[in-house]
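Report on one structure; see the data block that follows.
Only one protein chain is missing from this complex, and each of the others stays in its spot.
For chain A:
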Amino acid sequence: MATAEHSTPASDSDSEGTTTTTRAITVNRPLEELYAFWRDVGNLPKFMENIQSIEVLDERRSRWTVAAPGGTEVTWTSVIVEDEPDRLIAWRSEEGADIDNAGRIEFLAAPGGRGTQIRAEISYDPPSGAIGKLVAKLFQREPAIQTRRELRRFKQLMETGEISTAEPPDAAPRD
């Protein structure tokens, strides 16, 4: 495998309207380190752009908060439903969340000691109601875009210790 990303993003909607995105990315770090970082779900807002905070409630449950326009917040509880150390983590939102979502991330040692292959599968239902529409605006329109950008930021953070940016004021200001 000579390239770091070996799968193009894909999104599919099933008959119930759930959108599922899968994407693979190779991270040049040991599998154990990546699993441990992801399993400590409080770390996730470091590279997930839209998540303001994640409060760990217990071994499996955590409270996710998304900042919404007008100073409001949207929160839901996420539960880890599968957890195999150094292998995979899967989670889903509890019943009644404003935005039903689920995720699954698998870790696999890349051949020849070339780091870790990660395969992510993220799905969520299009939200309904006023608050749902607000949340939908926050989550970018195309879930595949959101997933691939988050995976790139995760890789940047794990490999380099920082997340690449060219944001102003480093670039000239724009209208």
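Just so it is clear, a residue touches a chain if its C-beta (ideal position, glycine included) is under 8 Å from a C-beta of that chain, and two chains touch if they have at least 3 such contacts; residues count from 1.
Rule of thumb we're sticking to: contacts and distances are computed from a predicted model.
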Options "Zinc-dependent alcohol dehydrogenase", "ABC transporter permease subunit", "Cobalamin-binding protein" or "Anti-sigma factor": UniProt name of the undisplayed chain: "Zinc-dependent alcohol dehydrogenase"
On chain A, residues whose C-beta touches the chain left out of the figure: 3-5, 26, 28, 114-115, 145, 148-150, 152-153, 155-156, 159-174
